[in-house]
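Shown below is the structure under consideration.
For this depiction, one protein chain was excluded, whereas all remaining protein chains were kept in their positions.
For reference, chains read A and B in written order, and residue numbers begin at 1 within each chain.
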Amino acid sequence: MGHIANLREFSMNIKHVAITACAMSALFASTAFAEIKVGFIGSLSSDTGLSTLRGAEIAIDELNAKGGILGQQITLVTADTGEDVTEGIKAYEFLAETEEVDFIVSGSIDDVSLGWMPRMREFQIPTLDTWTSYIGIIDMLVEDFDSMRPYFMNIASDEALATLYIDFGKDVLKDQMGWNSVFILQEDTAFGGAINGLVTDALAPNAGIDVVDTLVYDVATVDFAPVFSRAVDSGADFIYLISSVNSQVVSSQYVKLQVPLGMTGVNVAALGQEFWEDTGGAGGGISTLSPVPSVGFRLDAASQAFLDTYQARYDSRPSFPHFNGYNAYFGVLQAMAAAEEAGGFNNTTWVDAMEKQDLILEIDGEMWIRYAFWGNDEVEPRTGRTYPHNVRFDITEPYDDGSPSMVVIQWYEDGSNAVVYPAKYATGEFVLPSWVEK
Amino acid sequence: MAQIIIQGLLLSGLYALIAMGFTLIFSVGRVLNLAYGSYLMIGGYVYFYLTQLLGVPKIVGILMATVAGCVVGLLIYRLLVKQLKGDHVAIEISTLILAVVLQAGIVLLFGDSSKILLPIVPGVIHVGGATVTFSILAATIISWVILIGIYIFIRKTHTGRAMQAVSMDAKGAAISGIDSDRINMITWGISGTLGAVAGVFFASYTQLSPSMWVAPLIIAIAVVIVGGIGSIIGTLVVAHIIGFMEILTTAILAPEMRGVFTMLLIIGVLVIRPRGLFGREEL
Partner (left out) sequence: MDLRWHHFALWAAFIGGMLALPQFVSSGTLRTIIFANYLAIFAISWDILSGRTGYISFGHPFLIGIGAYTTAILTKRFDIAVEYAIPSAVLMTMVGGLILFLPALRIKGSYFALVTLAFMELIYQLVQVIRPDLTGGTRGMSGIPTLTLGARDGFYLSFSLMAAIALSMWLLMRTRLGTALSAIGMNEESVRGSGLSTTRLKLFAFLTGAFVAGLGGAFYVHYLGSIAPRALFDINFLFTILVAALIGGLSTVIGPMLGAFFLTFLLEYLRPYLPGAERYFIYGGIALLLYMYEPKGILHLFSRGLDRWRERVSS
């Protein structure tokens, strides 16, 4: 069944090649009349980039159907980065100087965002990042707020993700599963190092789980058999995986090799609904933390409406938007609303208006998801630091001040998935793969 | 210990298969085909497209992948290598450009996101503390069968001997009536076929992605450089040196240094012993 959808996507791609030229010239003809221009920066051939792009497209079409903003229609210009850092810089310059866009929505990955960040500082164009969660960027706002003012990030920064994840370690891994020791399997990237540092420092004192050993592996590793052998030999109760690059390889080999230990952690490949298809079904038993709204997440009415529109409109990959698709959709709506209030995208007034945006999505009268931003001086009580212009997250129960920074999702061996933590958001149970002896 | 030996043998078998097609072209034509990694990519994607998107039986998928690899190999020879008439540097550069073009082509057709192949042969077996999937076991066995087959082909058949002759002395072979163009054609075809088969197995180890051609190319380069031009036995031995070195680095030392050692080995051997450890200039 899965391959039919994929086949359609394949032929779509071929057709896409043929019609792109016509479509683009049509798009260009229409830009001449528009006044408000939104730029998209990201990879046009990755699920991540497309999620953001499509979220923005849907938001803009909705607004245009209602007459646009400030009495004008909005057009969307795309600039492909191909997930290449230098291309990302060129793309940002293209949007800023050739297209002179008013606002940029980004689905860039970490190093690409870092690449164009000096251009954002230079051009001072309001920019919303929806995928990268790198705390280093928020730190840049802390250090030099003035030059970073127009930048907003509406996904919880990775530090907040890791902090809440420690609670999962305590509540589920320790108290529910009775695990006392962990083997950390970390990819050799800055992201891996950062998360590992947080987990190692916090897991033992807060959750009472000892780190038996840590293994750092090269992201181009072909064969994980010796890696898993070392994990099993270490005598730990479970494996904590930190993987953002080529995560499919390590997770599918875990499944194919039927490693007799539970494995959870951060597995970026498992964040999308396509994970099952991409691993050819070798994804059962994998769990990972995910920003919200994740796969398996119970959606409120507004998010569900967005998902329905999305699925009615696009029949190629990704068939479900990643979390950044939702973030882009609501983020673009908020950015445009802020422009309406501020009378444009002026650097001072727009930023002030954007800071005041606050969208609370509820289920049964309870706060479910919140799109708002931390103020410049607001201190998050648990970590004791500020997160200027980062999406307002909540990392303490009962999550009534914002969305939780993350949830833990679980893939089951029948290809289904569910949120398993925190309890408020849970739609399923945390389970071990069938081949692991309890 | 047992598991290191088992895992080392499995990985090395795969590496030997990857390097073999590259060695053949390097020996017979003295040409570095930097688009060699693309054969693996094409083989892997064709297999994926047929078996996982169209639902064709796996064996047909592998066969079609080899056909595709063979055709691409022949096309590269006819359209590119032959045009450049033995200008080695020009061939290296144009095959490098071609590899980048093919990568863009794959992005165009299949997108950027990586894909995982279903196990070719499902199931696992536990041997001496090591877990071995049937897929990888099958890959190693097939790899050995192919390697032995190639060895026999080159030693025993008429065409194989002609290949050997061209690899040792192209001019001399031409004088003694060997049609070196035909021999080159055959070599490029075989190389493409081997690359595509290796690609299916390599992808079943790791993943399919548009940049997957780089890693096997570097493995092939490492094996050929360290092994020295063209010796099949040398290729086999060095594939095992590199395979075991990787497994040992991962199991005992620091796994993140895996690639660093391979690079140091290439540089070291090239500078100290440019002809390779087994530098006989024949097949």
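One rule holds for everything that comes next: a contact is a pair of C-beta atoms (placed from the backbone, for glycine too) under 8 Å apart; a residue touches a chain by one contact, two chains touch by 3 or more.
Please read all numbers here as calculations on a predicted model, not as lab measurements.
> Would you indicate which residue among B:Ile218, B:Met245 or B:Leu277 is in contact with the undisplayed chain?
Hidden-chain contact among the options goes to B:Ile218.
> Which candidate, A:Ile89, A:Ala204 or A:Leu299, sits in contact with the chain we can't see?
Only one listed residue reaches the unshown chain, and that is A:Ile89.
> Touch as defined at the start, partner being the missing chain; which of A:Val38, A:Ala79 or A:Leu128 qualifies?
Candidates A:Val38, A:Ala79 or A:Leu128; residue touching the omitted chain: A:Ala79.
> Hey, which of A:Arg119, A:Arg149 or A:Arg370 is the one touching the hidden chain?
A:Arg119
> Using the document's contact rule, name the residues of chain A that touch the chain not shown here.
17, 20-21, 24-25, 28, 44-45, 78-80, 82, 84-86, 89-90, 93-94, 97-99, 110-111, 114-119, 121-122, 134, 136, 140, 188-191, 193, 218, 245
> Name every residue on chain B in touch with the hidden partner chain.
Listed in rising order, the touching residues are 30, 32, 80, 83-84, 88-90, 92-94, 96-98, 100-101, 104-105, 107-108, 112, 214, 218, 221, 225, 256-257, 259-260, 263-264, 266-267, 270-271, 274.
Going forward, only the chains that are shown with their structure count from here on.
> So, what's the distance in Å between the C-alpha centres of chain B and chain A?
Comparing mean C-alpha positions, chain B is 37 Å from chain A.
> Under the stated contact criterion, what part of chain B meets chain A in this complex?
3-4, 7, 10-11, 14, 49, 52-55, 107-119, 124, 129-133, 135, 202, 205-207, 209, 215, 246-247, 250-251, 254-259
> Quick check: in the complex, which residue numbers of chain A touch chain B?
3, 6-7, 10, 13-14, 17, 43, 45-47, 82-83, 188, 215-218, 220-223, 225-230, 246, 248-249, 252, 256-259, 269, 274, 278-282, 317
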